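This structure is in structure tokens; I'll ask about it shortly.
Just one protein chain is left out here, and the rest sit where they should.
Chain naming follows the written order as A and B, and within any one chain the residues start at number 1.
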Amino acid sequence: MGQRVAIVGTGQTYHRSSRKDVNGVELIQEATARALEDAGLTRKDIDAVVIGNMDHFEGINYVDMWSIDGNGGLHKPIMKVTTGGTTGTTVAIAAFYHVASGLFDTVLAIGWEKNSESDTTAAIITCADPFWERPTFGGAIAGLATGALGYMHRYGITERDAALISVRDRKNAVKNPYAHLREEITVEDVLNSPMLAYPIKLLDICPRTDGACAVVFASEEKAKHLTDRPAWIHQVSTRHNYTFFTDVDRSGRMPTLYEACMEVYRNAGIKDPLHELDVVEMYTPSSFAGLVWIDALGVCDEGEAVKLVSDGVTEMDGELPINPSGGVISTNCIGATGLIRVAEAAMQVSGKAGEHQVPGAKTALATGFGGCHWSDVLLISSRKPS
Amino acid sequence: MERVAIIGIGQTKYERSKRGETFADLVFEVVTKALEDAGIGIEDIDNVVTVSNDFWDGRTISSMAVTDACGAYGKNVSTVEGDGTFGAFYGLMRILSGSFRSTLVVAHCKGSEGSNHLITNAMFNPIYERIIGLDSISSSALQARRYMEKYGVTEEQCALVSVKNHRNALKNPFAQIAMDITVQDVMRSTMLSDPIKLLDASPISDGACAIILAKEEMAKKVATKPVWVKGIGHSADAYNLGDRDLAEPEALIRAAKKAYQMAGIQEPFREIDVAEIYDAFSYQELLWSEGLGFCERGEAGGLIESGATDMGGDLPINPSGGVISAHPVLVAGLARIAEITIQLRGDGNGRQVDGAKVGLAHGINGPCGQAHCVWILEK
Partner (left out) sequence: MMPKGKYPLLTVRSEIEQPYNYSLGRYGSKLLKELRDNKRIVGIKCPRCGHVYVPPRQVCGKCFVKMDEFVEVSSRGVLDSFTVVYFSFLDPETGEKRPVPYGYGRIKLHGADSEFLHFLEESDIDKLKIGLPVEAVFRENRTGSFKDIKYFRVIRE
């Protein structure tokens, strides 16, 4: 009836806007090697591999097959999972189920993207329905822009309010050696950055990054021998309710994120996430989303996130730090981004986050976003699940 | 492994072009059929795994297109991009984890909408292999030639696969290409990529397939004829075609070994009553039969000549007509599982293998069968 699962090692590449020195397979291998080293394992010890990215970004069909030299999967079971922006978290969840099922004891999860190799927006546009939505759709940026405008209208938030998220995350990234963008910015910097699609400006949105991330999931029995600081996966949840962007129910909190969080909290017995969680690695594709969706985490009332953020609650020294790694706004290698959230959350509760460690963090939430409001949520803790 | 059963299945008729249907329409059709077959409603499905491929669909995040149609609203859902047998594997693991009682797995593909050549060309290394124009047919031709040369298998022996399976397809209402042909017909058909001729090759197909997996407790309550999962295994080989001996199905041997071990099968040819294996091309049924241990290496040509794999033989292979009779990519592996389920339930009608109790379903992923997934099912 299932076994307990823990993360016993993580690895990331040093994310950059263009890695001309490696091809995709080599990029994957970098992260994989680091994760194995962190876990104290070799390729021999891995029972199965799960990998994900967005096909059209690199123009390669059947990436799990193509990257076999770098992903450790030769002569092993391997499968590919892909769900757009949530690919990284979906990969983590798949690796979790591989181990939880009892069929595998040590599973390697890999997420990666070489955004420099293609036109990101052009590729994303093809996720929209070819007849009804592609002609107008301007990629993730334009899609998020219409959402952001809606939030401004509904909750009265301003561009200045949203900028706080970019400023916070970019400041945190300075202490994260793996992050892509590692310079602090000010609210004025954000407001003065070029307008891409109103109201989203360059510094409101995630960058395009080349990078890979690998995470080793292990059964309780294996984890015991590998580390004294395992990061246990307590709960995972996914919601993806829509096919058309225009069907999304925008009458309340971000619907799928809220539903997924509530399912996780319900199953884990969490009643007061603001105080029971120690840190959140939240997938924030834009500053506006990063601001408004905080209420979907259930840590404040609907529309009240601005107060939380401006009061410093989500800063590194606040009650509930969000994105100590610098988040998506500092690094966005799309296929890896969700997995980086999981890796960073695991690093936090294992005390392995170095300079961007939240002191005493024991319980972390990692979220993923993509698709048509696809949301993944994972609850990770240093305490073993009952 | 805890007992999990297949309690519902649904397939569309496989056709060259389903012009009037979108992916969502196909998915809704098979999900509805599978639910009806299982006698349950969508509310009894705890989670969903969809199977699709961005290149085949011409759509990034291909899973988005079928969210409404697969009943994922308000449920946990995920997507596997690979053959349906792998998607079903994931669906099974989600149940074994203890988190869900039932999983709906649904795969779709419309080969008619894109260019098979360009889509399969995109599987190959962009710098070294794509420029020589490799695609699924020409790369498989390389494998066929290697296999035939190494083991002395003849084109005529391969042609027997096409003859057998297309004839079997006459009794399968879902199959796309059902016909009574001879070895000469195959030998005389247009050469596509030597030695693969038109009638050695599977068609381009549109279709979808859905299966519902349920844990024992639910299966016993709900299903009149549950089909139990006894063994599963999957494995992958090297990627660059030159990195492996294409005549040696190493990945299949590993996958099968795991599945047989789990199912307690020691003599596959004797203990398995019916098999549905992924014959995208005629030579593949022979090569994979050897990888599955149905006979010694190089002996599959002799096996098919003996009639052992015919309907009525010792181990009928592909009573449904196989992939050579209908090949919606990704769907075809899941359809093999569905067909074995039909066999073990005794619902095969004209294509029923009498007394079938143990069946094997097989799927492949990647160029030249780089990865294989094997399922052993039991009544």
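As a convention for this text, contacts are C-beta pairs under 8 Å (C-beta built on N, C-alpha and C of every residue); 3 or more make two chains touch, one makes a residue touch a chain.
Everything numeric in this text was worked out from a predicted model, so none of it was measured.
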Residue touching the undisplayed chain, where the options are A:Y62, A:W112, A:Y178 or A:Y242: A:Y242
Listed residues B:E21, B:D200 or B:D279, member touching the removed chain: B:E21
Which residue of B:G71, B:P268 or B:G291 touches the chain not shown here: B:G71
Touching residues (missing chain, whole complex) on chain A: 20-21, 59, 119, 121-123, 125-126, 129-139, 141-142, 145-147, 149-150, 153, 194-200, 241-247
Absent chain, residues of chain B that touch it: 18-22, 24-25, 28, 32, 42, 55, 58, 67-69, 71-74, 110, 112-115, 118-119, 122, 126-127, 130
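As a working rule, only the chains that are shown with their structure count from here on.
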Of chain B, residues touching chain A in the complex: 1-2, 24, 53-55, 58-61, 63-69, 72-82, 86, 89-90, 92-99, 119-120, 122-123, 125-127, 232-240, 250-251, 254-255, 365-367, 370-371
Partner chain B, residues of chain A touching it in the complex: 1-2, 23, 54-56, 59-62, 64-69, 73-84, 90, 93-94, 96-98, 100-103, 123-124, 126-127, 129-130, 237-243, 247, 259, 370-372, 374
